[in-house]
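Some chains have been omitted; the remaining ones sit where they do in the full complex.
In order of appearance the chains are A and B, and numbering begins at 1 in each one.
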Amino acid sequence: MDDGGQSTVVPFDGDERDQDGLDMDNPARRLQVAEAARMAEAVIFASAEPVSEKALADRLPEDADIPAALEELKTIYDKRGVNLIRVGDAWAFRTAGDLSFLMSRDAVVQKKLSRAALEVLATIAYHQPVTRAEIEDVRGVETSKGTLDILLETDWVRMRGRRRSPGRPVTYGTTLAFLDHFGLSELRDLPGMDELKGAGLLSTRMPTNFSVPLPLDDPDELTEDEDPLTDIDLEELGLLTPGGAND
Amino acid sequence: MDPLWTEAGPVTDANRDALVVDVDGFEGPLDLLLHLARTQKVDLARISVLALTEQYLSFIDRVRALKLEVAADYLVVAAWLAYLKSKLLIPQKPGEDEQTGEEMAAILQFRLQRLEAMRDAGTRLVNRNRLGRDVFARGMPETVIVDRRSKFDASLYDLLTAYASERQRNAVTTVEISERHVWSLKEARDRLITLIGELSDWTALDSFLVDYLVLPEKRATALASSFAASLELVREGAVELSQSKPFATLYLRSVTTKSRATDNSGETTHG
């Protein structure tokens, strides 16, 4: 609101302005200020940092009355959900103080999955039910427990059961949340080999014995060589506290 | 169509690379045809298809006369156009169960108009006010608003590229590149179906294909392999063949078209 400091950057119209600062009775002038305000609004909005009046002057048409435009903008935004505020000698938009509670809910930072986690996730999706050893076969590298833990945490991957084979290894599969997140209506929507090639994601020059498995028809049903997980299994896997009392 | 392709995947690929002589930077025969059609300086709906056919065939002849190798795509279309020309010039015998020249010409016009429409649409699209070029988002976002479905972020594209590169990395990549200078007729016909649309009606193409794809001295063997390839396509259920008497012209039509038509009407019948 401090008008005094701004008059220096407005070269010509000082004498046109009355005591209140703006000669708003003149419709032409009013329109001019409104247009300058629109421009300042767009520039400040799009800028990655607060915009100084000098920067605005550089950008707006020469005859733009920048102090008047900023004054008008400030008034417009005063009671709105977003305010125009002064930061040093520059201007920026900020959420109105009384609404900051709306922002705090978004404080959860979205995490990006690591490349390794993405690979394991994709391997599980295509090859399920799949054991950790089998994931390793496909990937050619060992999968750390941490990676699997993160995937379980995403809620996109679940333990399905145990394979009826020596050691009864745990089998992994995907969840409904997985389909939901990736916008698939069923697992079979995952593109097959030809389609990966067609989309340019997979080289067309793969060896003849190369194949991409057909994802399961019904991921909820256990396959013939899978046993369901029992409570004892869950305890062993640390998913259930012995006694089951705690969560 | 796709399974046929992948079967011969690597070989075809290598071949394609070897054969691609981009005919003066055209993006495929339909692009070339569109370019030639524009030289007629009339609305695409009113071009003379016969004249266009002549333009295209003489263009191909000129390129070949220069002993330049022409990509097979272009030759396949040349074969189709030569066939179309013959049908446009020779009046249809009544009662013949095949596409008339006029119908074929209409298909060509439709495809040219559709391609042009998509090109214009693309141009109009990129000339709109675009985010990050003409209009801008908040430069100093204060927060990221996400639908709180997951605190993890990954797109289907991320997932698929991760999977593809993982599988690619671990696949033993031995690629055999065989040298062939002529496309098999089967490949040619596959491309033809892609380029000209589905051959829904009986179409005699073999002799035209052979004319354009094969050097004169090799025509006899090419015709023989063409016939063999056709039989294989029949066995695979991709096309149907018909011949009225020995040594008469061989007609073929796509089977997939028919089954798809059935499918569109509701029920899928597997045959």
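Observations on the structure shown:
Following the convention adopted for this analysis, contacts are C-beta pairs under 8 Å (C-beta built on N, C-alpha and C of every residue); 3 or more make two chains touch, one makes a residue touch a chain.
Note that the structure is predicted; figures quoted are calculated from it, not measured.
Here the complex as a whole is made of A x2, B x1, with one representative copy of each chain displayed.
Definition applied: only the chains that are shown with their structure count from here on.
The touching residues of chain B, counted against chain A in their complex, run 2-3, 5-6, 9-10, 13, 136-140, 142-146, 148-156, 158-164, 166-175. Contact residues of chain A toward chain B in the complex are 42, 45-49, 92-95, 103, 106, 108-113, 115, 118-119, 121-123, 125-126, 138-140, 154-156, 177, 180-184, 190-191, 193-194, 196-199, 201-208, 210, 212.
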